[in-house]
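Only one protein chain is missing; all other protein chains are in place.
This part shows chain A:
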Amino acid sequence: MHYNREEAEVILNADGSKPIYVQISEWIETEIMNGHLESDQKVYSQYQLAEMYTINPATAAKGLNLLVDENILYKKRGLGMFVSQMAKEMIVNKRKSQTLKRLVQELVLEAHRLQISEAELMEMIKAEQSEVGNE
């Protein structure tokens, strides 16, 4: 387990408006998504996170508990917290139903404000998608 302190600070300060414990839980989710943390692997303790990000350990614990509540992490008494078997799927589903839905909502709202037609909007999405697909 290694980390870069400069990088850690950037991650936390990039969007100061989001509560830190939410940012911590999102960072752990990203670590699971990109394979840095695998199923049944032990995750960072609240004290490790506190030291990594220079935050209060209670804040770090709140971020971890958020993921325990969602069953993305599970607790082993006296041993710490571990990544659930289905963690990746759960994160994907959550992000689909919450984050992506929210982004689409914003997209549609902005298109409405700019008086862009549905067809035009779909065109833009398709163009973007083919660009991502080509990479």
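Things to note:
Following the convention adopted for this analysis, a contact is a pair of C-beta atoms (placed from the backbone, for glycine too) under 8 Å apart; a residue touches a chain by one contact, two chains touch by 3 or more; residues count from 1.
Methods note: contacts and distances are computed from a predicted model.
For the chain of the complex excluded from view, the name given in UniProt is "Vitamin B12 import ATP-binding protein BtuD" [choices: "Nitrite reductase large subunit NirB", "Phosphonate transport system permease protein", "Vitamin B12 import ATP-binding protein BtuD" or "Heme exporter protein D"]. Among the residues A:K18, A:K101 or A:K126, only A:K18 touches the chain that is left out of the figure.
Touch with the hidden chain on the side of chain A covers residues 12, 16-21, 47, 50-51, 53-59, 62, 109.
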